[in-house]
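Worksheet for the structure shown next.
In this view, the complex is presented without one of its protein chains, the others remaining in place.
As written, the chain order gives the labels A and B, with residue 1 at the start of each chain.
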Amino acid sequence: MTAIELRNVSRWYGNVVALNDVTMTIGPGVTGLLGPNGAGKSTLLHLVSGFLEPSRGEVTVGGAPSWRNPGVYRRLGLVPERASVYTFLTGQEFVRATARLHQLPDPDRAANRAIGIVEMAEAQHRKISTYSKGMRQRIKVAAALVHDPELLLLDEPFNGMDPRQRLHMMDLLEALGDEGRTILFSSHILEEVERLSGTIQVIVAGRLAASGDFRAIRRLMTSRPHVFLVHTSDDRRIGSALIGSPAVTGVEMTSGGLQVKASDYGAFSRQIAGLTRDQGVQLRALLPEDESLESVFAYLVES
Amino acid sequence: MFSGPGGTVASITLRATMGRKRAFLFGLPALILVLVTVLLKIAHPAASDWPSTILGDFGFTVVLPLTALIIGTSVLGAEIDDGSVVHLLATPVRRSTVILSKFAVGAALTMVFVAVPELVAAVIATGGVTRLAGGLFVGALAGSVIYNAVFVMISVLTTRAIAVGLLYLLVWESLLGNFVSGARILSVGQYSLGIANSIAADSNLNAHLGVVTAVIMGGIVTAATLALAIRRLAAFSLKGDAV
Partner (left out) sequence: MTAENGALAAPGSGVIHDIGYRHYTGPRLGRAGIVRALVWHSLRSSVGIGRGAKAKIIPVIAFVVMCLPAVANAVSVAQGGHRLVPYDTYLFQLRVLVMIIFVAAQAPELVSRDLRSHVLPLYFSRPLTRLDYPVAKLIAFVLACLALIEIPLLLLYLGTIAQLHGPGAIWDQTRALIPGLLIGLLWAVLLAAIGLALASLSGRRAYATGSIAIYFFLTWILAGLLDSISGGRAHGPLAGAAGPATAGARLSGLVSPFTTLDGVRRWLGGTSRGPIPPPGGYGPLYGVMFLLLLAAALGLLAARYRKAAIS
């Protein structure tokens, strides 16, 4: 099966390290590449798609390196994020031209099939300059699918799409993944990746922070220590009561309130209400301090 | 229309290049050339030395290089600039096919926008298809080819291809070519003039190179620049989309 393999891959530009010693294998099905902006997702996709040379390490697609190897594109389709499409062509001309560039025996039929898959048949005879952003994205996917590749790489495919277009694209990718293709897409939005992929690869600051089944990672994330900001009518009393609880690993008095580190998020949240009631203290606010994706990722990287 | 991937590249390039607003700039220098020729012909009907000056000097120092610059940097440079070249490169098409097809389109367009007007202007100026007219036409054909190879290469190497091309034309060919005779052996303008002169045999053309030198050097430059362009395109990278 055509697998994507990265072995100790690093990529740097002068002093800036975009990817740091990443090793991963990507197999059939849908894999999501998750990470905050600037983490290196695009870099990784460009490396896999043969549009960037690794500074160190090896990137292979189906056993062959992707760099300086135009033959790899027979099995690989790329939907880049920022590349503009030829606006003076119609959708159909664009996909058909791509089919010809792939030297397919029947370019017209392949183009029609691909356009049908992305459901752009109605708009295919209009110039791409008249397309909306979502339509342009879909026609790019059609061009990437026209040669029936086993691998499909998508760079932030849902960027700028409205909910309906997003759902449609997700269904499409899910169907393609079920056919046994290897789909790798990048996103910085947790929910998109959650819905679509079984396997995720989490990239933070150039490093591979987590990989594997999404639900397992989710569990790992929820069982990590949480930090809360608690504001009550008597912080000190609550603080001394909380430190006695096994679910709490640390309590700190800050000017904004009581900062509580909880090792067991579930137990803590069950306890806090009863605790304040028993102590006769009024609970005014309970705010999570580190729910952001970045802090989640940071935690994963540190561990 | 065309067959094979090279043909597809060529037809996309043709449509892309002619469809932009830039196409207006292509014809402008040649238009001015023809206009000036017509005006001068009316003012000086007895053809003296001015045809070879205008058509040789103005034509080969300004019209040919500038038009070739605009066209040659257009056929590939614009696509690299907005990233759409990725759609071309993410296919198994050989990089040499891409470069050569685009180069061919550029050279052909330059021939249309320069060599043909040169011929027309020369016929008007000299009153017929003289040796001068024929020489200028052939020289412009050769110049179209060589210049486009150079400028296609420059557009692969840098995003500021027009500025670099201008540097080459103005500093190297114009300035140094007038003062330093050694620079002439590496001047595409001199190759074109040398080839033109071999047919026209007109000293007003100021051709400093013999036809053999011109043809050989022109061929070497064309082959070398295209080879370099192909090598660099094979290592094309998408960098820094750090978002």
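The criterion applied here is as follows: a residue touches a chain if its C-beta (ideal position, glycine included) is under 8 Å from a C-beta of that chain, and two chains touch if they have at least 3 such contacts.
Just so we're clear, the structure is a prediction, and the values are computed from it rather than from any experiment.
Only one of A:A3, A:L229 or A:A267 touches the chain withheld from this view, namely A:L229. The chain that is not drawn here is touched, among residues B:M18, B:V38 or B:V62, by B:V62. Contact with the omitted chain, checked across B:M18, B:V38, B:V112 or B:L166, is made by B:L166. Within the complete assembly, residues 21-22, 25, 28-29, 32, 36, 40, 43-44, 49-50, 52-54, 57-58, 61-62, 66, 69-70, 73, 77-78, 81, 160-163, 166-167, 170-171, 174-175, 178, 203-204, 206 of chain B touch the chain that is not shown.
As a convention for this text, only the chains that are shown with their structure count from here on.
Considering their complex, residues 13, 18, 37-38, 42-43, 46, 49, 51-53, 68, 70-71, 73-74, 76-78, 80-86, 88-89, 94, 97-98, 100-103, 140, 143-144, 155 of chain A touch chain B. On the side of chain B, the complex with chain A involves touching residues 4-5, 8-9, 11-12, 15-16, 19, 82-95, 234-243.
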